[in-house]
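For reference, the structure discussed in these notes is given below.
Right after this comes subunit A.
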Amino acid sequence: METTGMTFTLTRRGLIQLLAATPLAGRARAGEVWDGIVAEARGQTVYFNAWAGSPQINAYIAWVGEALQRRHDIRLEHVKLADTAEAVRRVRDEVTAGRAGSADLLWINGENFRVMKAEKLLFGPFAEDLPNFALVDIAGKPTTRIDFAEATAGLESPWGMAQLTFFADGAKLPTPPLSMPELLELARSAPGRITYPAPPDFHGTTFIKQALAETMADRALLPVQIDRQAFTEAAKPLFEFLDALHPELWRHGKQFPQTQAQMTQMLADGELLVGLTFNPNEPANLVATGTLPSSTIAWQNRGGTIGNTHFVAIPVNSTARQAAQVTANFLLSPEAQARKADLAIWGDPTVLDMAKLTPEDRALFTSAAAPGSVTQPAPAIPEPHGSWVPLIEAAWLERYGA
Partner candidate 1 sequence: MALSLEEVSIRLDGHTLIKPFTMRLEKGVIVTLMGPSGSGKSTLLSFIAGDLTAPFTATGDVTLDGRNLDGLPPEKRRIGRLFQDDLLFPHMSVAENLLFGMPRGEQQARHAAMTAALAEAGLAGFAERPPQTLSGGQRARVALLRSLLASPGAMLLDEPFNKLDADLRAGLRDFVFRHIAARDIPCLMVTHDRADVPPGGRLLLLGRGEVRDA
Partner candidate 2 sequence: MARTLRRLTPAQGALPILVLWVLPLAASMLMLLPAIAEPDAWRQLQSHPQLWSALVLSLATGGGASVLALLMSVLVLAGLDRSRALPQLQALAAAGLALPHLAFAIGFGFLIMPTGLIARLIEGGATPPPWVTVQDSWGLSLMLALALKELPFLLIAALAALARGDGTGHLTQERRVAASLGHGAGSVWLRVVLPQLLPSLRWPLVIVFVYGATVVDMALVLGPTQPPTLAVVIWHALNHADAAVNGMGLAMTLLLTSVLAALVATTLLLLQVTLPRLRHWLCAGPSLLAAPRGMAVVTGTMAGLLMLAAILLLALLSVTPRWPYPALMPPAVTFAAWTTLGSSAAPLWLSLLLAATTALAALGLALLWFETQPEGRDRWLIGLALATLALPQLAVAGGQYRLFLGLGLTGTLPGLFLAHLTPVAAYVLIILQGPYRAFDSRYMMVARSLSVPASTAWLRVKLSLLRAPVLTAAAIGFAVSMAQFVPAQLVAAGRYSTLPMEAVTLSAGGNRPLTAAFALCLAAPPLAAFLAASLLGRPRWR
């Protein structure tokens, strides 16, 4: 009753006071809402659909499951995927058929996210209401809110950072090429030992985006929508570069490895000189598992390399939305992020802002340099706008595909 009275006796000053207090009240209310979500999440099972091609990542997800079970009484089931698009199609088919969702949380970014967002297949916005989202480095790492030039709009919660990184055996290649022109020089001096995966392999497309970013006259065009005509103009230097590069490549650029993994294997076997990856810590990780020698070096090109963020999202038809949000929040916790960034565990760079962490939490991130880790990080170049990708892939296929 008192509150009612207060409302009735609202003065101008009182209103101002109330408005000023709203953030606090809002936060308090948000806290209550969140507590409700955590309470509802108890006993739920989260089917986490995530790419499972790495034993280290799978082990990390298993650890997350144990922690969630212990703290929140949430059962986490890792649905192992070979390709995330599988889950996208499954959600779409389920929604079309009006069936309850089989997936509660997806590991996602880029094209898969763009499609799901456009088709309204995602639950949310929820991401920016997660308590731990406040710790995310949204200023220093803008890709935590812009996924391949697509606004995340709170429909996905950042999980880890990725940036195009090259690696090689330092014993065979003491001075790595730090730019595309230097890579061309290297290819000329070691014909047949350099290559990149064939698009539409994701890594192959990224290599071409990198070459595009390094060769184009005006990089400001990248984040905006582009049409075919403008693309042809902008990509001219790119294809001049590729035309020069291809004859020097493995199999004279007439064949390409099918996947990044195959390329890594060819590097490990000694057929290639340079490998590439989207996880800056993968080379160090591969050294740790014995796939690559301890003389492995990793680098990013001098002017920066294509970088992005990977996320978790909740399908619109999930039957365990609350537990999925609790899971996403836990994945953002300093504890989980630090463990993920540990080279011995996974080595996936954090999305958090160290400055926003307490000293104790900061201390969790003990990033000792290991053999194969990047010594001189370069700035991340945001992914080009989604409209570039089909144009790049089509033009590449047209020129070199058959």
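In this section, contacts are C-beta pairs under 8 Å (C-beta built on N, C-alpha and C of every residue); 3 or more make two chains touch, one makes a residue touch a chain; residues count from 1.
Quick note on selection: all candidates are chains of the complex that A comes from, given by their letters.
All of these numbers come straight from a predicted model, not from anything done at the bench.
> Just give the number of the candidate touching subunit A here, out of 1 or 2, all from the same complex.
Here, the candidate touching subunit A is 2.
> Using the touch rule from the top, collect the residues of subunit A that touch candidate 2 in their complex.
47, 49, 51-55, 58, 77, 79-90, 92-94, 97, 99, 102-103, 111-112, 115-116, 119, 192-193, 198, 200, 251, 254-262, 264-266, 268-271, 289-293, 394, 397-398, 400-402
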